[in-house]
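With one protein chain held back, the other chains of the complex are shown just where they sit.
Naming follows writing order (A and B), and every chain is counted from residue 1.
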Amino acid sequence: MLGVSKAFPGVRALDCVDFRVQAGEVHALMGENGAGKSTLIKIMTGAVRRDEGEIRIDGRPVEINSPGEARALGVGTVYQEVNLIPTMSVTRNLTLGRQPRRFGLISWRTARSLARERLKRLRIDIDVERPLGSFSLAVQQLVAIARALEDDTRVLVLDEPTASLDADEAELLFQIVRDLKGRGIAIVFITHFLDQVYKIADRISVLRNGRLVGEGATAELPRLKLISLMLGRELEETEERLEALPHGAKGEPILRAEGLGRRRVMAPFDLTLRPGEVVGLAGLLGSGRTEVAKLIFGAIRPDSGRIEVGGARIASHSPGQSLRHGMAFCPEDRKAEGIFAELSVRENIVLGLQTKRGWLSRLSYSEQERLAQEMIEALGIATPDADKPVGQLSGGNQQKVVLARSLVSGPSILILDEPTRGIDVGAHAEIVTLIRKLCAEGLALLVASSELDELIAVSDRIAVLRDRRMIGEIGSGDVTRETIIRTIAGARS
Amino acid sequence: MSERYLPLLATIAVFSALFITGGLLYNNFLSTLVLGDILADNAFVIIAAIGTTFVILSGGIDLSIGSMIGFVGVVMANLDPLGWHPLASGAAMLAFGLGFGALQGLIIDFCEIQPFIVTLAGLFLLRGSCFMINLDSVPIQHPFVAAFAATSIPLPGGGFLASSAIVMLVALAIAIVIAHFTRFGANIYAIGGDRVSAALMGVPMRRTTVAIYALGGFYSALGGVIYALYTSSGYPLAGTGNELTAIASVVLGGTVLTGGVGMVAGTLFGGMILGLIATLINFNGSLNGAWIMISGGVLLFLFIVMQRSLLSSFRLRGVA
Partner (left out) sequence: MTPGSNVETKTAALRPRANTETAALPQRLHGLRALAGHRAIWPLLALALILAVDGAISPGFFNVRIVEGRLFGNLIDILYRAMPTAVVALGMAVVIGTKGIDLSVGSVIAIVGAVITWRIHSGDPHLVVLMAALAVGVLCGLWNGFLVAVLDIQPIIATLILMVSGRGIGLMINLLYGGTNPSFTSPLLQGLSVGHIGLVPTRIILGAAIFGALWLLIRRTALGLFLESVGGNAAAADLAGINARLIKYAAYIICGFCAAWAGVVLAADTHTSDPVSIGLYIELDAILAVVIGGGSLSGGRIYLGMTVLGALIIQALTTSILTSGLPPEYNLVVKAFVVIVVLLLQSDNLRAALSKGFTGRKR
């Protein structure tokens, strides 16, 4: 793929990206969320059309406009969510659309043996008549791989294949990948797990903010360099040097979490927040940043540990409870968890305060207007009026609306998960200024972010996460990119 | 293997249990005579329900079934005095059912309007057309009708398999072949199981959706033809409420209303269960029709709860 670009309304997802993979090579594609990985893959596999650039296979330029065409050109894909049909049997999943036929009717006996054949090549032997959903996710993934591997597959794209696998299952997958390598298939491997990349990949390409920031052989790319490529500095149009935050008054912790965790989601951790303090959550994708935020907010119910806010213990944790205790949360995925697309900007914003007040004491229309206007101005939300349905706003502005909602309830503790994702550079500074002002007034802030610079600019302390554990804390004074990266890359736990 | 057939086995079990209960309660109940009667009486609804099974398997719904039954009968009854042989008018109606269903499917897919609403409009359209043609029942007098009604296959034990039941069984066999031995059938299950994944796996969405509703329309029309032949008349109110019976038959047959899981054969037994309940209650003079409705509701409830727990056990295991 040469010089590929793609823009969606409001954001340039890919900017002149080159990507090459050889036969018999495992090429890892890495980058944080929003870096452009999924867009690149969607273009490669025909789910999305590119704006510029070209794609070549064996040196010949090709057009890939649909999943069917990609498939026909020999590109097989295994998506992160497996994307097979869990209610159907393994045989049916493997042969959908290509069932062997006799006299016009499907011959299931042939299909079954075909299925077993294919799976045997991947070293698995299962009951192909059982519904796919009755198998573990690891097996489902292998079935997906088997489906993607037609006899003429040249390129196999694996999108986060190990995201839900444990160590043994991942190892099994790697053996299969090595087998396929030996057969001359080019493998594109998208992942965020550093260790696995070093184990299996021959070459690595790193995307960041839609651009290719690094590409090279694994052997020539040490860990530290890789991490700094992924989390490194973005090209800023405004060279505002952000001064270190003046350390405000602290005092007694306003939030105290002890041994908070949930099986399979996050190992138990401790965390304290003091008024006016900013604590950052740093770590690579999948390390548990969002999970820590949600556990503290109660969006994920913890099954171990305790949490205290303002000295009062919260018994059955839930978002409603958190809101009443003065916490607010701004989620990362605005589309799935943030916005109410049909509701207006005003309604989306005031909901944050309304849920705290309960259903009876409704905010009057004029109060709602006032609050909405305040927020629109403070955050620079680009909308002609507050009654526009939020679904019509650009992504960045939607994110601002969600942020506004979390601010409007006047919280004493604010939890932000990727607050500046999709917000252009100019607005970065505005939001940072706003947040600083609030902290000076006593707001305690917990920020999860993949943007190291952003974290460094605002945090007093940083909790470092890795593979769903909190592995360390970097105190005030030590907060620099080097220390964070080193801690992440540090000794394996 | 057994997991897939579990809902079907449950349905058959319930049917058998009810049948045996009837045998215990009344003399002469456990006979092929009774069985044959249930099949004959309910053949038309079961045929329509078989077509609906396809629609529901894909995650959709078709409310126009009952109205189609009425419409077909009324048209056939009006073509009769014009000299049309019932087979000819029947064939014409089958073609109509196919086309009407296809149109509904096209509107559903292209305009992205929910199947509930589109087929609801279809219901009104067809039922209204019935009334516009005639308000009263009109007989079909062609001698073929009598001959059709007289044809039957004797069963061991004294019962008869009426012609309507024979047609129903043939239609069922064809449906089973379509559902389980064609790519089209496999695609239906895929769409119902996970729409997004099915599209990613290359299932042709528009073509398949149109075909599914066309097939449903065809079977509804066939049910209407059988009903017209069975009652030898065209009655504009025929089929009222049958869409509900059909949907209940499908659910009782083990098909999940959200789609993706179920078998066409189950619908046969689901419909038979409903027919059996009606027969049981009619045998007992003192109980009234209310019991049919209430027991229908109770059965639905039990089946739905069972289906839910089956489905969630699928998902739970997947997240091992």
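The rule we apply is simple: a contact is a pair of C-beta atoms (placed from the backbone, for glycine too) under 8 Å apart; a residue touches a chain by one contact, two chains touch by 3 or more.
None of the values given here were measured: they were computed from a predicted structure.
Engineer: Where the complex has a chain not shown, which of B:A91, B:L120 or B:L310 is the residue touching it?
Structural biologist: If we include the chain that is not displayed, B:L120 is the one touching it.
Engineer: For the chain left off this view, which of A:E32, A:E347, A:E418 or A:E454 is in contact with it?
Structural biologist: Of the listed residues, the one touching the omitted chain is A:E347.
Engineer: Need a quick check: the contact residues on chain B for the chain that isn't drawn.
Structural biologist: 61, 63, 107, 110-114, 116-118, 120-125, 127-129, 131-132, 135, 244, 247-248, 251, 257-258, 288-294, 296-298, 300-301, 304-305, 308
Engineer: Considering the entire assembly, which residues of chain A contact the chain that has been omitted?
Structural biologist: Listed in rising order, the touching residues are 9-10, 297, 299, 318-320, 322-324, 329, 331, 336-343, 347, 351-352, 354-363, 374, 377-378, 380, 382-384, 392-394, 397, 405, 424, 426-427, 430, 433-434, 437.
One rule holds for everything that comes next: only the chains that are shown with their structure count from here on.
Engineer: Distance-wise, how many Å sit between the C-alpha centres of chain A and chain B, to the nearest whole number?
Structural biologist: Taking the mean C-alpha position of each chain, the two centres sit 46 Å apart.
Engineer: Which residues of chain A touch chain B once you look at their complex with the stated criterion?
Structural biologist: Contact set of chain A toward chain B: 47, 67-68, 71, 79, 82-89, 92, 95-97, 99, 101, 105-106, 108, 129-137, 140, 147.
Engineer: Where on chain B does chain A make contact in their complex?
Structural biologist: Residues 1, 3-4, 177, 180-183, 186-187, 189-190, 192-194, 196-198, 200-203, 260-261, 314-315, 317-320 of chain B touch chain A in their complex.
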